[in-house]
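All protein chains but one are shown in place.
We just call them A and B in the order they show up, numbering each chain from 1.
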Amino acid sequence: MIADIPLIFSLPLIISCFLCLYRVFRGPTPADRIVAVDILGILVVGFCALFTIYTPRKFFMDIGIAWAVLGFIGALALAKYLEGKGFDE
Amino acid sequence: MSEIVLVIGKIFLIVGLAFDLLGCIGLVRLPDVYNRLQASTKCVTLGTCFILFGTFLLSDFLWKSILAIVFIVMSSPTGAHAIAHAAHRSGIKLWEKSVVDKLKEDKK
Partner (left out) sequence: MKKLVLGIISFLCWMVLTWTLYLPSLLVGLVVSVFIALWFGDVFVERAKNFFQIKRLAYLLYYIPLFTYYCLLANFDVAYRVLHPALPIEPGIVKVKTTLTNTTAKVALANSITLTPGTLSVKMTDDGYLYVHWIKVRTTDVEEATEMIIRKFEKVLKEIFE
């Protein structure tokens, strides 16, 4: 049972990604850029979910779960970098 | 029965996409790091959870997406908290029209 989801449904996500990229380019402080990159990581999980519906293969959901976990670790590492500490504290 | 499930799944999908878009508009429009972090974290987390729940309904009860919802709800606020704390520690100021900053007052 595959629902008929047209690919036009991913248009809001694409616009959201471009808004995040605008913030990455224009952000006046490094923290703005880090926030935008973190949000971009969560949007990619949404893309993975849409592709799970759109294609008959289900392995995109596994990619989404892995991306969620790795994006969380990346956000923590970037926060440590912003704070000016080493990664082992 | 399955028709109703498909319609509900599509509604969840559309609402989630709208929330994602609103969160990213907030990321562009709001004035400083903390406000941006608030708007984008709230809206994008719940929007992506709605998209994943729509996926759960639309692709024949795929339970992996519930697992992904649990991961995102637990990890995304923690990342936001870490970034906010790091930004305040590294001395990034609040917006100039902000009312009060208790954390800075207590640090002195």
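Going forward, a contact is a pair of C-beta atoms (placed from the backbone, for glycine too) under 8 Å apart; a residue touches a chain by one contact, two chains touch by 3 or more.
None of these values were measured; they are calculated from a predicted model.
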{"item": "Contact set of the excluded chain (shown chains only)", "value": "B"}
{"item": "Contacts of subunit B with the absent chain, listed as residue ranges", "value": "19, 22-23, 25-26, 29-32, 34-35, 37-39, 41-43, 45-47, 63-64, 66-67, 73-74, 77-78, 80-81, 84-85, 88, 94-95, 97-104, 106"}
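What we mean here is this: only the chains that are shown with their structure count from here on.
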{"item": "Where subunit A and subunit B are represented by their mean Cα positions, the distance between them in whole Å", "value": "11"}
{"item": "In the complex, subunit B residues that touch subunit A", "value": "2, 6, 9-10, 13-14, 16-18, 20-21, 23-25, 27-28, 33, 36-37, 40-41, 44-45, 47-48, 51-52, 54-55, 58-60, 62, 64-65, 67-68, 71-72, 75-76, 78-80, 82-83, 85-87, 89-90, 92"}
{"item": "Contact footprint of subunit B on subunit A as seen in their complex", "value": "1-3, 5, 9, 12-13, 15-17, 19-20, 22-23, 29, 31-32, 34-36, 38-39, 42-43, 45-46, 49-50, 52-53, 58, 61-62, 64-65, 68-69, 71-72, 75-76, 78-80, 82-84"}
